[in-house]
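Take a look at chain A:
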Amino acid sequence: MSGRTPAGAAALSLPQRLAGRMATVVWLTVMWVILWGDASLGTVVAGACVASGCYAAARLPHLPVRLTFRPLHTLLLVWHIAVELLTSSVRVAVHVLWRPRRMRGAIVEVPMRTDSDLLLALTAAGLSLITGSLVIELNREEGVLYVHGTPIHSERSVRNLRRQVRRTEELFVRAFGTSSDIEEFEREERLMLEAEAADSAEGEA
Partner candidate 1 sequence: MNVLLAVPVVVPLLGAAASLLLRRAPRLQQGVAVAALASVAAATALLLRATADGAVLTSQAGGWKAPLGITLVADPLAALLLAVSAVVLLVVQFYAIGQDIAGLSRAMPQVFHPIYLVLTAGVCLSFLAGDLFNLFVGFEIMLTASYALITQAPTRARVRASMIYTVVSLTSSILFLTGIALVYGLTGTVNLADAAVKLGGAPAELRMVLALLFLVVFGIKAALVPMHFWLPDSYPVAITRISAIFAALLTKVAVYAIIRSQTLLFGRDDIAAVLLCIAIATMVVGILGALVQDDINRLLSFALVSHIGFMIFGLGLNSVAGMAGVVIYLVHHIVVQANLFLVNGLIRQFAGHSSLRSMRGVTTVSPMLSVFFFLPAMSLAGLPPMSGFMAKVALFQAGVGAGGWLVYTAIAAGVVTSLLTIVAIFRVWVRGFWGTPMPDMIEARVRLKSGAHVGGLRIMAAATGVMVAFGLLVAAAAGPLSELAFVAAHDLMNGAAYIEAVLGEGAR
Partner candidate 2 sequence: MTGADIATAVLLPLGAAFAFVGTLGLVRFPTLLGRVHAATKPDTVALVLILAGAAFQLDDVRGAAWLGLAALFQFLTVPVLAQTLGRVAYSRGEISTGHLVTDELADAVERSRERGDGGGT
């Protein structure tokens, strides 16, 4: 959530940028109206003013809205997150009650396969929502997430964490990514799989 704009932002055309802005403003206005409770004209206008004011004041980073929406995958994603949330909450609960002192964690570096900032951010958010994991740092330039996971006791659980992160990322990409994002994602994944295969082979040799 640090306010640095993506490299591509500068290249955006004005209408796109305006679109981004408008989206935010509209969203804020809606919030305002809902909070206010009645949808009278005055409220809307006031809300719009306030929203744009806040927006101008806060100089929020306007991410290019290049997203598509796939309901099916979205459902899948939501389900995944919900399950993860519950299960991991339970896990944490167990640890809380059972020997909390023993609980250990790890900070794992997970290279991402997509380079869309938005997806990256979404993924990070999603991960942070899940109890077991918590994104500590995301390095946009290299597209790497540093995730703190807990409870983690062994290399195996570290690998599980990695897998979980990757899974989440994939779901997000498939849910919201544009076709280009998805292609790009799959290319990256292939490369990565090969690499893994390679060093696993080394491992066997």
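Selection rule: all candidates are chains of the complex that A comes from, given by their letters.
Rule of thumb we're sticking to: contacts are C-beta pairs under 8 Å (C-beta built on N, C-alpha and C of every residue); 3 or more make two chains touch, one makes a residue touch a chain; residues count from 1.
Predicted, not measured: the structure shown is a model, and the values here were computed from it.
Colleague: Check each candidate in turn (1 or 2) and state which touches chain A within the complex.
Modeller: Only one option touches chain A, namely 2.
Colleague: Which part of chain A faces candidate 2 closely enough to touch in the complex?
Modeller: For this pair, the touching residues of chain A are 1, 34, 85-86, 88-89, 92-93, 95-97, 100-101, 103-109, 124-132, 134-137, 139, 144, 146, 148, 150, 152-155, 157-158.
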